[in-house]
Each structure stands twice: as C-alpha cells, then as structure tokens.
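A protein chain is absent from this complex, but the other protein chains hold their places.
On to subunit A.
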C-alpha cells in the first residue's frame, strides 16, 4: 500500500513540475517566473523527502534542508535585483 501511495505522490509532483515549467516558459511577467521557480524548489524538496522514504535512509533530509535554504536565498536575491538593480547595497 505504501508503494502505491509513493508512486501516486511521485507522479503528482512530477506533473506539478511540468506545470511549473510551462508557467516559466509562458509567464507574461518576471514575477510569474520567479514564483514558478520558487514553486519548483518547493516541489523538489517534497520529492527529495519522498525519495528518502522510498530508499529508507535519512540522508536526504540534509539535501532537502540545503535546497530549501538555497531556494529562499536565490528567490530573494532575484527579487531584490529586479527591485533595486542591486543585490547587496
């Protein structure tokens, strides 16, 4: 039963990543693209935790934590560059 639920969740997040990619390619404004990229980071965190459950190891939590931090910093840096033309003033 857990294998079927894992397969279902993985396919849901795969479809979600494809939809995010469509929004990145299509998105009329830069804010849409940043938002879709941030959503991709969130989906990849969930996929990493799911892969950790599937393989039965706890080593992927560190990778998920690092990706969460890097995704937040990159989103803030991109927004700040568009707002001020500079990242650290």
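Simple rule for what comes next: a residue touches a chain if its C-beta (ideal position, glycine included) is under 8 Å from a C-beta of that chain, and two chains touch if they have at least 3 such contacts; residues count from 1.
Basically, contacts and distances are computed from a predicted model.
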{"item": "Undisplayed chain, where the name is taken from the UniProt record, one of \"Branched-chain amino acid ABC transporter substrate-binding protein\", \"Protein kinase\", \"Ger(X)C family spore germination protein\" or \"Na+/H+ antiporter subunit G\"", "value": "\"Na+/H+ antiporter subunit G\""}
{"item": "For subunit A, residues in touch with the removed chain", "value": "1-2, 4-6, 8-13, 15-17, 19-20, 22-23, 28-32, 34-36, 38-39, 42-43, 45-46, 49-50, 52-53, 56, 58, 61-62, 64-65, 68-69, 72, 75-76, 79-80, 82-83"}
